[in-house]
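Shown below is the structure under consideration.
Only one protein chain is missing from this complex, and each of the others stays in its spot.
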Amino acid sequence: MLFYSFFKTQVGQHVTVELKNDLAIQGVLESVDQFLNFKLKDIKVVDEERYPHMLSVKNCFVRGSVVRYVQLSPPTVDTALLQDAARREAQSTQQMQQAKPNVAPPVA
Amino acid sequence: MSQLQPYVDCKVSVVMNDGRLVVGILRGLDQTTNIIMQSCQERIFSEDEAVEVVDLGLYMIRGDNIALIGLIDEVADAALDLDSLRGEPLQPVKH
(Lines give C-alpha, C1' and ligand atoms only; values in the text may rest on other atoms or scores of the structure.)
Protein backbone atom coordinates (compact mmCIF):
# COMPACT_ATOMS: atom_id res chain seq x y z
CA MET A 1 0.00 0.00 0.00
CA LEU A 2 3.06 2.26 0.34
CA PHE A 3 3.21 3.28 -3.29
CA TYR A 4 -0.56 3.55 -3.60
CA SER A 5 -0.45 6.08 -0.75
CA PHE A 6 2.60 7.75 -2.26
CA PHE A 7 0.97 8.21 -5.67
CA LYS A 8 -2.13 9.65 -4.01
CA THR A 9 0.15 12.44 -2.75
CA GLN A 10 1.30 12.94 -6.36
CA VAL A 11 -2.22 13.60 -7.72
CA GLY A 12 -2.20 16.93 -9.52
CA GLN A 13 1.52 16.77 -10.27
CA HIS A 14 3.18 16.57 -13.67
CA VAL A 15 4.60 13.09 -14.31
CA THR A 16 6.02 11.16 -17.24
CA VAL A 17 4.89 7.55 -17.39
CA GLU A 18 7.15 5.28 -19.39
CA LEU A 19 5.52 2.09 -20.61
CA LYS A 20 6.96 -1.32 -21.42
CA ASN A 21 6.29 -0.67 -25.13
CA ASP A 22 8.73 2.29 -24.92
CA LEU A 23 5.91 4.85 -25.19
CA ALA A 24 6.43 7.76 -22.79
CA ILE A 25 3.45 9.90 -21.83
CA GLN A 26 3.65 13.26 -20.10
CA GLY A 27 0.64 14.47 -18.18
CA VAL A 28 -0.95 15.45 -14.91
CA LEU A 29 -1.71 12.59 -12.55
CA GLU A 30 -5.47 12.53 -12.06
CA SER A 31 -5.89 9.39 -9.95
CA VAL A 32 -4.38 6.06 -8.98
CA ASP A 33 -5.80 2.77 -7.69
CA GLN A 34 -4.51 -0.16 -5.62
CA PHE A 35 -3.08 -1.89 -8.75
CA LEU A 36 -1.13 1.29 -9.51
CA ASN A 37 -3.24 1.86 -12.60
CA PHE A 38 -2.98 5.56 -13.39
CA LYS A 39 -5.30 8.13 -14.88
CA LEU A 40 -3.59 11.06 -16.57
CA LYS A 41 -4.97 14.30 -18.00
CA ASP A 42 -3.61 16.88 -20.45
CA ILE A 43 -1.38 14.18 -21.89
CA LYS A 44 1.22 14.39 -24.61
CA VAL A 45 3.26 11.54 -26.02
CA VAL A 46 6.93 12.46 -25.62
CA ASP A 47 7.92 11.40 -29.16
CA GLU A 48 4.75 12.57 -30.90
CA GLU A 49 6.33 12.76 -34.37
CA ARG A 50 7.22 9.11 -34.23
CA TYR A 51 4.06 7.97 -32.42
CA PRO A 52 1.11 10.16 -33.52
CA HIS A 53 -1.37 7.51 -32.30
CA MET A 54 -2.70 9.56 -29.41
CA LEU A 55 -3.07 12.99 -31.02
CA SER A 56 -6.81 13.13 -30.26
CA VAL A 57 -6.44 11.77 -26.72
CA LYS A 58 -6.19 14.20 -23.81
CA ASN A 59 -7.10 11.91 -20.92
CA CYS A 60 -6.03 8.32 -20.50
CA PHE A 61 -5.95 5.31 -18.23
CA VAL A 62 -2.67 3.40 -18.05
CA ARG A 63 -2.73 -0.18 -16.80
CA GLY A 64 -0.25 -0.58 -13.95
CA SER A 65 1.15 -3.84 -15.32
CA VAL A 66 2.60 -2.09 -18.39
CA VAL A 67 4.34 0.71 -16.49
CA ARG A 68 8.14 0.57 -16.47
CA TYR A 69 8.91 3.93 -14.83
CA VAL A 70 7.20 7.05 -13.60
CA GLN A 71 9.39 10.14 -13.71
CA LEU A 72 8.56 12.49 -10.87
CA SER A 73 9.34 16.07 -10.01
CA PRO A 74 11.86 15.99 -7.09
CA PRO A 75 10.48 18.99 -5.14
CA THR A 76 7.14 17.17 -4.81
CA VAL A 77 8.75 14.14 -3.16
CA ASP A 78 9.46 14.16 0.59
CA THR A 79 12.31 11.65 0.60
CA ALA A 80 12.69 11.55 4.40
CA LEU A 81 9.00 10.74 4.77
CA LEU A 82 9.28 8.08 2.07
CA GLN A 83 12.20 6.37 3.79
CA ASP A 84 10.34 6.32 7.10
CA ALA A 85 7.28 4.91 5.39
CA ALA A 86 9.41 2.24 3.67
CA ARG A 87 10.89 1.17 7.02
CA ARG A 88 7.44 0.98 8.58
CA GLU A 89 6.13 -1.00 5.61
CA ALA A 90 9.07 -3.44 5.88
CA GLN A 91 8.34 -3.95 9.57
CA SER A 92 4.64 -4.55 9.08
CA THR A 93 5.06 -6.96 6.15
CA GLN A 94 7.71 -8.86 8.12
CA GLN A 95 5.35 -9.19 11.08
CA MET A 96 2.66 -10.47 8.73
CA GLN A 97 5.14 -13.04 7.38
CA GLN A 98 6.00 -14.23 10.86
CA ALA A 99 2.34 -14.57 11.75
CA LYS A 100 1.96 -17.19 9.00
CA PRO A 101 2.44 -20.70 10.45
CA ASN A 102 3.86 -22.18 7.23
CA VAL A 103 6.83 -19.82 7.15
CA ALA A 104 10.07 -21.09 8.67
CA PRO A 105 10.65 -19.59 12.14
CA PRO A 106 13.48 -17.09 12.56
CA VAL A 107 16.89 -18.35 13.65
CA ALA A 108 16.97 -18.60 17.44
CA MET B 1 -15.10 2.73 -7.72
CA SER B 2 -13.40 2.11 -11.01
CA GLN B 3 -11.28 4.84 -12.51
CA LEU B 4 -12.63 3.85 -15.93
CA GLN B 5 -16.33 4.31 -15.12
CA PRO B 6 -16.38 7.90 -16.48
CA TYR B 7 -15.13 6.60 -19.86
CA VAL B 8 -18.15 4.28 -20.34
CA ASP B 9 -20.24 5.13 -23.43
CA CYS B 10 -17.43 7.35 -24.69
CA LYS B 11 -15.23 6.89 -27.73
CA VAL B 12 -11.91 5.46 -26.61
CA SER B 13 -8.64 4.40 -28.15
CA VAL B 14 -7.10 1.22 -26.74
CA VAL B 15 -3.41 0.41 -27.05
CA MET B 16 -3.01 -3.34 -26.85
CA ASN B 17 0.08 -5.19 -25.66
CA ASP B 18 0.82 -6.51 -29.17
CA GLY B 19 1.04 -2.92 -30.43
CA ARG B 20 -2.39 -2.70 -32.06
CA LEU B 21 -4.57 0.37 -31.67
CA VAL B 22 -8.32 -0.19 -31.47
CA VAL B 23 -10.83 2.66 -31.47
CA GLY B 24 -14.44 2.16 -30.40
CA ILE B 25 -17.15 2.92 -27.89
CA LEU B 26 -16.49 1.61 -24.39
CA ARG B 27 -19.61 -0.20 -23.18
CA GLY B 28 -18.48 -2.05 -20.10
CA LEU B 29 -15.57 -3.10 -17.93
CA ASP B 30 -14.67 -5.00 -14.78
CA GLN B 31 -12.05 -4.90 -12.00
CA THR B 32 -9.39 -6.63 -14.11
CA THR B 33 -9.78 -4.15 -17.01
CA ASN B 34 -11.61 -6.65 -19.21
CA ILE B 35 -13.60 -4.35 -21.49
CA ILE B 36 -16.44 -4.46 -23.99
CA MET B 37 -16.10 -2.17 -26.98
CA GLN B 38 -18.67 -1.52 -29.67
CA SER B 39 -18.10 -0.41 -33.27
CA CYS B 40 -14.40 -1.19 -33.05
CA GLN B 41 -11.99 -0.09 -35.73
CA GLU B 42 -8.32 -0.90 -35.83
CA ARG B 43 -6.06 1.94 -36.94
CA ILE B 44 -2.89 0.67 -38.56
CA PHE B 45 -0.09 3.24 -38.71
CA SER B 46 2.82 3.05 -41.09
CA GLU B 47 5.76 5.27 -41.95
CA ASP B 48 5.08 5.57 -45.66
CA GLU B 49 1.36 4.98 -46.14
CA ALA B 50 -1.92 6.43 -44.96
CA VAL B 51 -3.43 5.13 -41.73
CA GLU B 52 -5.42 2.02 -42.61
CA VAL B 53 -8.78 1.64 -40.86
CA VAL B 54 -10.26 -1.86 -40.47
CA ASP B 55 -13.79 -2.48 -39.13
CA LEU B 56 -13.85 -5.11 -36.38
CA GLY B 57 -17.30 -4.89 -34.77
CA LEU B 58 -18.02 -5.81 -31.14
CA TYR B 59 -15.02 -6.85 -29.04
CA MET B 60 -14.45 -8.10 -25.52
CA ILE B 61 -10.77 -7.52 -24.76
CA ARG B 62 -9.10 -9.28 -21.85
CA GLY B 63 -7.50 -6.85 -19.41
CA ASP B 64 -4.08 -8.54 -19.51
CA ASN B 65 -3.72 -7.47 -23.14
CA ILE B 66 -4.50 -3.81 -22.55
CA ALA B 67 -1.71 -1.28 -22.11
CA LEU B 68 -3.65 1.97 -22.21
CA ILE B 69 -7.16 3.31 -22.73
CA GLY B 70 -7.35 6.85 -24.05
CA LEU B 71 -10.47 9.00 -23.98
CA ILE B 72 -10.90 10.40 -27.47
CA ASP B 73 -11.67 14.07 -27.88
CA GLU B 74 -14.14 13.69 -30.74
CA VAL B 75 -13.60 17.21 -32.09
CA ALA B 76 -9.84 16.69 -32.23
CA ASP B 77 -10.34 13.21 -33.68
CA ALA B 78 -12.61 14.48 -36.47
CA ALA B 79 -9.94 17.06 -37.32
CA LEU B 80 -7.29 14.37 -37.80
CA ASP B 81 -6.40 13.70 -41.41
CA LEU B 82 -5.72 9.97 -41.28
CA ASP B 83 -4.81 9.93 -44.99
CA SER B 84 -1.81 12.16 -44.49
CA LEU B 85 -0.84 10.98 -40.99
CA ARG B 86 2.35 8.91 -40.79
CA GLY B 87 3.79 7.14 -37.81
CA GLU B 88 5.71 4.08 -36.74
CA PRO B 89 3.75 1.07 -35.60
CA LEU B 90 3.70 0.88 -31.79
CA GLN B 91 6.07 -1.65 -30.31
CA PRO B 92 4.71 -4.65 -28.45
CA VAL B 93 4.86 -4.58 -24.65
CA LYS B 94 7.87 -6.51 -23.33
CA HIS B 95 7.45 -7.65 -19.75
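Each chain carries a letter (A and B) given by its place in the written order, and its residues are counted from 1.
Criterion: contacts are C-beta pairs under 8 Å (C-beta built on N, C-alpha and C of every residue); 3 or more make two chains touch, one makes a residue touch a chain.
Operating definition for what follows: contacts and distances are computed from a predicted model.
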Protein name as given in UniProt for the chain not displayed, "Small ubiquitin-related modifier", "LSM complex subunit LSM3", "Cytochrome c1, heme protein" or "WD repeat-containing protein 46": "LSM complex subunit LSM3"
Where the missing chain touches chain B, by residue: 94-95
Hidden partner chain, residues of chain A it touches: 2-3, 6-7, 20, 36, 64-65, 67-74, 77, 79, 82-83, 85-87, 89-91, 93-94, 97, 106-108
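We adopt the following convention: only the chains that are shown with their structure count from here on.
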Approximate Å spacing (C-alpha centroids) for the pair chain A, chain B: 23
Contact footprint of chain A on chain B as seen in their complex: 2-4, 7, 13, 15, 17, 19, 21, 33, 43, 45, 63-64, 66-74, 76-77, 79-80, 85-88, 90-95
Of chain A, residues touching chain B in the complex: 19-23, 25, 31, 33, 37, 39, 43, 49-63, 65-66
